[in-house]
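A single protein chain has been omitted from the complex, and every remaining protein chain is retained in its original position.
Note that the chains are named A, B and C in the order they appear, and that numbering of residues resets to 1 at the start of each chain.
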Amino acid sequence: MSQTNRLSSGGLIDRRKPLSFQYNGKQYQGYEGDTLASALLANGVDIIGRSFKYSRPRGIVAAGAEEPNAVMQIGASEATQIPNVRATQQALYEGLVSSATNGWPNVDFDVMSYVGKIGGKMMPPGFYYKTFMWPQTMWPTYEKYIRKAAGLGRSSTMKDPDQYDTLNHHCDVMIVGAGPTGLAAARAAAATGARVIIADEQEMFGGSLLSSRELINGKPAIDWVRTVVDELSANPDVVMLPRSTVNGYHDHNFVTIHERRADHIGDRAPVGMTRQRMHRVRAHWVVLATGAQERPLVFAHNDVPGVMLASAVTTYIERFGVVPGNELVLMTSNDDAYLTALSWASTGRKVVAVVDSRAKADGDLVKQVIDKGIRVIFGSAVYDVDGGTRVKAARISGLTADGKKLTGKSETLSCDTIASSGGWSPVVHLSCHTGSRPVWDDNIIGFVPGETQQKQLIAGGIRGHYDLLDCLTEGMNCGYVAAERSGYGPVGKRPEYKVARIRRSPAMPLFLVPHLKPISQAPKQFVDLQNDVTSAGIELATREGFESIEHVKRYTAMGFGTDQGKLGNINGMAITAQVLGKSIAETGTTVFRPNYTPITFGAIAGRNCGELFDAKRYSAMQPWHEENGALFEDVGQWKRPWYFPKSGETMQQSLNREVLAVRNSVGILDASTLGKIDIQGKDAREFLARVYTNAWAKLGVGKCRYGLMCKEDGMVFDDGVTSCLAENHFLMTTTTGGAARVLEWLELYHQTEWPELEVYMTSVTDHWATMTISGPNSRKLLAQLTDDIDLDKDTFKFMDWRPGTVAGVPARVFRISFTGELSYEINVSANHGLQVWKKLMEVGKQYDITPYGTETMHVLRAEKGFIIVGQDTDSTLTPYDLGMGWAVAPTKPFSFIGKRGMAREDAVKPNRKQLVGLMAKKPDVVIPEGSQAVANPNQPIPMTMLGHITSSYYSATLGRSIAMGLIRGGLDRMGETVYYPQADGSVIEAEICSPVFYDPKGDRQNV
Amino acid sequence: MSEVLEPKKASAAGTVASAEPVYALMDQRPADMSNAESPLSRFRWQVSSSGKNVGVVARELALLGHFILRGNVANADFVKGAAEVLGVELPGTLKSNAKGNLVVRWLAPDEWLITVPGEQAFAIESNLRKRLTGHYSLVNVSGGQTLLVLSGADAVNVLRKSCHYDVHDRNFPVGKVVGTTFAKAQCVIRRAGQQEWELVIRRSFADYLAAWIQDAAQEYGFAVK
Amino acid sequence: MEKYSALGLLKHSLSNHENWPRLWHNPTPKKKYDIIIVGGGGHGLATAYYLAKNHGITNVAVLEKGWLGGGNTARNTTIVRSNYLWDESARLYEHALKLWEGLSQDLNYNVMFSQRGVYHLCHTLQDIRDNERLVSANRLNGIDNEMIDAEQLQREIPLLDCSRNTRFPVLGASVQRRAGNARHDAVAWGYARAAAALGVDLIQQCEVVDMVIENGAITGVKTRQHGVIKADRVGCVAAGNSGVLAKMAGFELPVESHPLQALVSEPIKPVLDTVVMSNHVHGYMSQSDKGDLVIGAGIDSWVGYGQRGSYSIIEHTIQAIVEMFPAVSRVRMNRQWGGIVDTCPDACPIITATPVRNLFFNCGWGTGGFKATPGSGHVFAETLALGKAAPLAEPFSMFRFHSGALIDEHGAAAVAH
C-alpha cells in the first residue's frame, strides 16, 4: 500500500526505516518515528472505529492523550492482546498488529450502526433507567444483551508473558512535561546541583516544539531541544523519562510515573527487560509543565471522519510529514489555529477557507494567512457537516458577535477535512489529583490550577501562557525557585532565551456552535465522542433535574471514557452552563482523578505476583519437610507442614497414623513458627501480670505457665506459654499468626501506658528452631540425645524447662504439651535446627518416630480440649466463655487488660455462647466444622441457632469423631442433645459433653 | 492510648527476692559448627549466565553472632560499659560504628544490633552481661537472621526496586543504618561501602528475599560469591 | 410522577425529548418540617421515600450539602448481598435484599439490580471453616449461600486462576446466588424521584452546620445556606460525616471515618459475569454493564475526609487482582477514587436514638452499606416515624458499645464491600 498522505520530506520520522504493520488484517507501511495514528493517516485510513452507543464511524481526531476515537486492539498473539490502545500514543514498530475495537461485522460496514440510526432517538441519556423493567423476570435477559454491547477492546484470556517492575525515587525537583517549559525548568534546576526528574508521556522530549516552526536563539526549536536533552543526559543527578506518563499526583508530593519501556519495540518486551515500569517518586518540589490541550468546537455532525483538531493537523504535518486530507476548512475562534492553515498550505494542498468566529482579527498569523491569499471568512462558523464516512463539505453561516445565534445566509464549502479550534485547555489534571479544584480564568478562556497544599509550581501552557518566550522564561524561573527551595543555588549566570514574539489578537469564547435548529432538534452535536454524549443529551439531563455538573456527568456518561473527557469535558461544562444560564465558573468542573491516562494493571502490580506476591516464610527445617513429602498449609505468611502422607494414603489415613504414633510412641512437630518474645527487665513480671489474665508474681525460674491475653473488651485474642528463664528474664510464646500483632500490642502498652515499667521486649521467633517430640517414648528418645539434662520425672516436671545440650547443640527444653502426651519442646538456635531435627529422626527411628503436621496437631489437642485461638475463638468470647475461668486471676492488684471489659453487662449474661465438647450420636460421623446447632431441627426457618462447631475431627485415638463448639449456655447443659441440620437436609445429632475427650486427669503428661 | 505525662510509680508487686541469676546466659553455639545452616546456606541462587556484565554481587556473611542490645542512653554507665566491652561507642541515630569485624548498628533510640564473628559471640555476651548496669536487655538472635551484602554498580538499583528509602549518596552515606520495608518484609540496611550494602535478613524471610533480590538483579547481571 | 415505560420513551422521542418532566425540583426550604433528614445519599433518600410511602409522613426535607447521591452512594462498588453471619445483621441485610428484588418496579426506575451471584474465595483452611460457618448460619436463617469446591469454581469463573500455582491457592468458595450488584447512581435517583413525587423536599447545596437543641431535645438544624430550619425530629444519615454531625449535637460516636478507595479499568468486552471477592489476598472485582472492571481497594488506617487515600492501597489491591485474574494484567486501570466510610468497631451499623431527644442517627455502615440501602431506609423511616427503634433496628443501638452487645461482623465484612 502506498502512503498517499505522506509528504516526501519533513517531520521527525526516519524515512530510511520503513516499518510494516497490520490494521484490520491488512498490511500497511509507516516509518520509524510514526505513531500508529500517523501511519494510519499516512495510508489514508479514515475509519478507525465505531462509536460506543450509536455505532457511528469515527476517525482520528487528535494527536495525543486527548484522542477519544482511535482506541485500538493491539497484539499479535492471544497472550499479548492489549485492549483500548490510543493509536495517537502508540509508537509504530515492525510487525505491529492492530484492529479496530467496535464494529460488527467490521468497522467499514457495521450492522449495529443501523440500530444506532434507527434506535438513536430512543436512546437518550438514561433511557435504560426508564425501560427494561417489565416483566421483572426479564431483566437478566435484557441485561445479557446490554452486556454484549458493552466494552471496547477485549482482554487476553491468557497469562501475561511480560514482566513489570517498580523503581523508587527521591528528588528535589520533579518536572512533569518536557515541552519548552519543562525543559527550561529542568535545565535550570539541574544547573544548581539539585536532583531532578523530568518525565514526558511522548516518545521523545520536546512537547509542542516537536511540531513547531519557531526559532529559539535563532535556531530551529528542535535543535534547542536536542542540546538541552544532551546537557541533561550528562548530569548524573538528572533522571530523564520519555514515554513516561505521570499518571498520579498524590499527597505530600508523591508522584507515580508509568514508563512504557518496550511498547515501542514490539509485541512483547525483549528478554531480560520489563515491559513497563512504575516509578514512585517522592519529590521536594513538583513543577507542572504539562502544557495545554486544544479544545475542539462542537457543531452538528462534528464526528464525521475528517473532522479534526487544528493543532493535531499541524502535528501530523510538521512532526510526521502526513497531511490527513486534501482540502481543508479550518474553523477557529482564535489566532493559533492559523498555524494549521499555514502548515497545510505549505504542503501544496488546498486550504478552502479559514472560518473565524470573530468579527475580525489581525494578529501576525492571521496576516500571514491572508497574505498567502487564503480565504478567511470572519464572523462565521461551521455549524454542520456533510458526509457519512468522510467529510464532504462544511456548512458555514454567519454568527452573532456573542456566538449564540447564526445569522445571514449559509454556505456549503466542499472539503474533506475540517480542523477546528475553540482555544486551549490547560492540562490541569495532575494539579487536581490531591484535591485542589481548578479555577476558571476568563482571560485565557480556560481552567487553571487552583490553590493547593502541595509544594507545587506551575509554568507555561498549564497557566494559559502560550508565548514561547514566556514559557521558556517561566519554566526557567520555576526550575530555579524549586531548586532553591530545596536548598540549592542560586546560580550565577542564567541562560538567555531569544524568541521572536508572535502578536496574537484576542480569542473569542466559543464552545457550541449554534445550529439553525434548537439543540434538541439539531443533528447530533457531539461533546464526548467516546461516549456519544451530545449537547442535546446534556440539555436533556438538565431538563430532567440533573443540574450539578456531577449529575450531568453521571447521567450522560460524559468524561467516563478512556480519555476521561480530555477533549470534551470543558465543552460539556460550558454547554451545561449555557443551558442553565450560569457561568462556567459557577458550573465548575467534575473531579479530575488519577490516572492521567490509563495504566497497565501489570505495571502497578510490578514484581509482586506469583511466587513474589507475598513472602513465604519457612522454618529452618523446611528442606527436610520438602524432602519428606509434606503437604503445606498457609498460616499467615508461613508455610507449615500440614501432614506427611505416605504413598497411597488418604489424608485421613495419614492423620490416623500420625495421631496414633504420638499416642503410642513418639511423634515430632516443627513448632518453630510460634511467636517468641524475649522479655527482660525487673518489671517483666509486673508487665506480664498486666497483659495476661492470670497471675505471674510467683512463677519461679525454670517454670512455664500458660496464659490468655484479652483486649480491653475482655475478649480473648491470643494465648501461649511463657517461661521464666531467670528472675528478670522471660520467654513468651504466642500463636503463629499473632506473633507480630502481639509484640506490637505489647510495645504499644509499654510505650504509651506504662513507660515507667523497666522491661524490654525482643522478637526471637526466627532465632529459635522449635521441635516438639511428643508421646510416651519422647523421654527415652531425648535421653539418648542429651547427657546434661536430668530428665527424671520428679526433677524435670511437667511445665518446667531446662537448659542443656541436645544432639550436641545447646538447647532449652520445655516440658509442655499441646497433645496431652509426655512432650518436650526442644529449642535450639535455628542455625542448628535442621541438624538436631535430623538427629532426632535418626535416633528416633527405633521408636518409629513420626513427623506430624498441623492437622494432626489439631486433632491431638482437640482430643484434650485445648483451644486454638482464631479457630475456636472469634473475638466475641471471654475466658469464661471458653470454660477457662481458671486462667483468670481477678484478684491481681493491677486491673489487667480485659478485666473491666469482661465484667460488662453483656459479657456476664448467663446465657452466653460457651465452648463445650460435642459428640455425634453416630461415632463415625464427623460433624462438619461451621455447622450451626439448633435445639429443634424441625422448627421453621429462620431457626434459632445455639452456636457452631469450631473444631471437628475423627479421632483415631478414640475410634470415633469428636468436636468442639459453642453452645448457648453450654457449660450448664452437659448431656443435652443438640442438632446440626446440614445442607443436604440431613440432621446430625450430638451430645454436649466436656471438651476433654481423652485422659481428663492428665495422667499421660504427668509421667 | 494514654498520654503519659507523669509516669506512675511502678508497682513492686512482681519482685521476689531470690538468689537466682537475674538473666539467663547461655552459649548457644555448639563446639562443632560443621552442621550449622545459615538462613541462606541452602538457597539455590540463579545467577546470570556467564559472560554477561555483572552489576550486582550477593554475598552472605553467614553464622555471625547477632545481638540485640537495649538500654537507656541517659544511663551513662550503661553507655560507658557497652563502649568498654565492645571497643566502640554505641552509635547515635541511624549510624553504625565498627571495629574490625564487630559492627554496632543503631536500630532505635534504645536499641542496637551488634554483629561479631561467631566464635566471639559468647565471650562478648558474657562480658556485656558482666559489665552492664541498670535497666538493659541483651538478646542473642544469631539463629534468626543473617547478613547479605549486595555490591556492585547496580546494587543501588536493586535497593531502589525493593524499598522506597532514599539511597542517594547525599542521604545515605557510608556507615548509615536504616530500618525500613524491603519488598514485603522488614529490613535493616547499612551502607558498608560506596558500592556495598549490607542487609539484615530474618531467617524465615530469607528465601523470599533472596528470590526477590535475584529477580530484581537479573537485568544487571547477577553473581553470588 | 410520570410513569416511565418503553412506550413513554417512544412518545417522548417524537417530541425530541423536550417534554420530559424533572425527577425532582429545587424547592425553597420551609421554616419547619415534621422530619428533617440530614444527608441525601441512598440511605437518606430511601428513608424519605419510605416515610412518605409507608408512614404517610410527607412534610419531610432531605438536606444535602452537595448533590444528591454524591457521597458514598456515588463511589461504591455496588455489591449487594445478605449473607451476614449474625442473626441481627442477617435479618437486616436480608430485609434489604428482599426489597431490592422488587425495587425497580416499586420505584418505577430501573436500578439494574442484577442477581449475578457473589463469590467469597477461600484460600486457607480457616477461610473454609469461616465460610462453612457462614453458609450454615445463612441457611438456617433462610438466606441462600452455598459452598463450592475449586473445580466447580473454575468452571463457573474461567477468568479466575484456581490453579495451585498462586501464592495462596484457591481452595473453594461460598456463593450467594441471589446476591449481585446494582447501578448505584440510579438507586439514589430512583428514590429521589419517588420521594419527591410523594411531596418530600429535596434540598441540595444545603449543609447542616449546627444543631438547635433545647432542653435536651432537638428542635431544628442550622444550615450554611438557609439558616435555621425547624423540625420535630431529625435523622442523620450522613455516612462519613456522621462524626461531625454528632459533634454538633454534643456527643461522640463509636465511629471513625476512613478513606476507602475503588477503581475501574477501561471498558472491555465481558469477561466476568459475577462478583468475586477474596478477603485473604484482599481484593474484589466485578464487571459493570458498561464493561469496566470495578475493583474495590482497601481502607486506609487513618481518619481522612479527603475522599482520597494512599497509593500503596491501590498497589496492594491490584497485586491481588492480578494474582487472582492473571489474564487482566495487560488491561489498564482508568480511574481511581475514594469515599469516606464511617467504620464501627464491630463492622455493623448504628441505627439509634441518641443522648439528644428526637435526634436519631443511621450510620456506621462503613465499607458495606450500599447493599443495605432499601432496608436501612425502610427501618430508619420506621424508627423516625415511631420515635424509637424499629424492631429490626433495636440491636443496632449505639448503646451496645456500653453494654458490650456487639455484633462482630468482621469476618463476614472483611474486605470493603
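In the analysis below, a contact is a pair of C-beta atoms (placed from the backbone, for glycine too) under 8 Å apart; a residue touches a chain by one contact, two chains touch by 3 or more.
Quick note on the criterion: contacts and distances are computed from a predicted model.
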Which protein name, taken from UniProt, belongs to the chain you can't see among "ABC transporter permease", "Na+/H+ antiporter subunit E", "Sarcosine oxidase subunit delta" or "Dihydroorotate dehydrogenase"? "Sarcosine oxidase subunit delta"
Let's see if you follow the contact definition: name the visible chains touching the chain that is missing. A, B, C
Can you work out which residue in A:Ser414, A:Gln453 or A:Ser994 touches the chain that's missing from view? A:Gln453
Can you say which of C:Val255, C:Ile318 or C:Ile351 touches the chain missing from this structure? C:Val255
Decide which residue listed in A:Gly44, A:Gly379, A:Pro776 or A:Gly901 touches the omitted chain of the complex. A:Gly901
State which residues belonging to chain A touch the missing partner chain. 250-254, 282, 435, 453, 712-713, 744, 747-748, 751-753, 755, 895, 899-901, 903-905
Take the complete complex as the reference. Which residues in chain B touch the chain that isn't displayed? 1-5, 7-8, 93-94, 107-109, 111, 164-165, 178-181, 186-187
Missing-chain contacts on chain C, rising order, are 241, 243-244, 247, 252-257, 301-306, 310-312, 345, 401-404
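Convention: only the chains that are shown with their structure count from here on.
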Chain centre separation (chain A, chain B; CA means) in Å: 33
Round to the nearest whole Å and give the separation of the Cα centres of chain A and chain C. 22
Counting only Cα atoms for the centres, state how far chain B is from chain C in Å. 48
For chain C, residue numbers touching 2 or more other chains are none
Within chain B, the set of residues that touch 2 or more other chains is none
For chain A, which residues count as touching chain C in their complex? 52, 75, 80-84, 121-122, 124, 127-134, 136, 139-140, 143, 146-148, 150-160, 162, 248, 250-251, 254, 256, 280, 433-435, 520-521, 536, 540, 543-548, 550-551, 554-555, 557, 560-562, 564, 591, 593-595, 598-602, 604-606, 608-611, 613-614, 616, 633-635, 713-714, 870-871, 874-876, 901, 904-907, 928-932, 934, 941-943, 945, 948, 950, 981, 983
Can you check the complex and tell me which residues of chain A touch chain B? 165-170, 195, 272-274, 280, 282, 607-608, 611-612, 614-620, 622-623, 638, 673, 678, 680-686, 689, 696-698, 701, 725-729, 748-749, 752-758, 760, 762-769, 803, 805, 808-810, 812, 828-835, 893-894
Quick check: in the complex, which residue numbers of chain B touch chain A? 1-4, 7-11, 13-16, 18, 20-24, 26-32, 35-39, 42, 63, 68, 70, 110, 135-145, 157, 160-161, 163-166, 168, 170-171, 183-185, 202-209, 211-212, 215-216, 218-219
